[in-house]
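With one protein chain removed, the remaining protein chains of the complex are shown where they sit.
What follows is subunit A.
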């Protein structure tokens, strides 16, 4: 009996936690890019601004796979099919860390005066067989890439400065091929929903990086329509 009660209480706890808005599931995001030649300047600026300056920046080397799950309603036309993206990311330089499964909601640009993009975000740590699991569920890999760069922390904010590499066919680290000649800079903060004040905090920090990199709200749909 006790075994039956436990899962129920766990779900209850989870729902009550969700209801009371203590789970950080909203991501406030600003993005920008900086060209390789100027990357060092930005790097130094970030080192100066962010926490733990004495230990130096943390590097990361991640591999991300994006799975899509086509959820088609029985009577729906192909246009109504919604693709549902799930991202699996692993740290290539720290194999002992768990993999991360990530769901990202549609980014909300909001009004013009809203300082950041807001998107719902759910992160779950998982074991490496998540790939197998997702494949069994019917997901298929849409794309994959490798990110390599630096991670900074400023309070609750996370700043990444990374270079995107195309995943070679051989899937060996040597076959990395840079996608662009610039670095992707992301400034993000995870917070429970309803804490819009943090967006201003992000904006202020972005202003401090202003001459070096323009961190803005990027509208993906518009980018897609351009391409």
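The rule is simple: a residue touches a chain if its C-beta (ideal position, glycine included) is under 8 Å from a C-beta of that chain, and two chains touch if they have at least 3 such contacts; residues count from 1.
Please note the rule applied: contacts and distances are computed from a predicted model.
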{"item": "Options \"mannose-1-phosphate guanylyltransferase\", \"Translation initiation factor eIF2B subunit delta\", \"Proteasome subunit beta\" or \"Mediator of RNA polymerase II transcription subunit 17\": UniProt name of the undisplayed chain", "value": "\"Mediator of RNA polymerase II transcription subunit 17\""}
{"item": "Contacting the left-out chain in the complete assembly, out of A:12, A:36, A:58 or A:200", "value": "A:58"}
{"item": "From A:85, A:109 or A:151, residue that would touch the chain that is not displayed", "value": "A:151"}
{"item": "Residue of A:126, A:164 or A:218 touching the missing chain in the full complex", "value": "A:126"}
{"item": "Option touching the unshown chain, where A:12, A:36, A:93 or A:219 are the choices", "value": "A:93"}
{"item": "Positions on subunit A contacted by the hidden chain, ascending", "value": "24, 51-52, 55, 58, 60, 62-64, 87, 89-91, 93-94, 97-100, 102, 123-127, 147, 149, 151, 153, 156, 158, 160, 162, 190"}
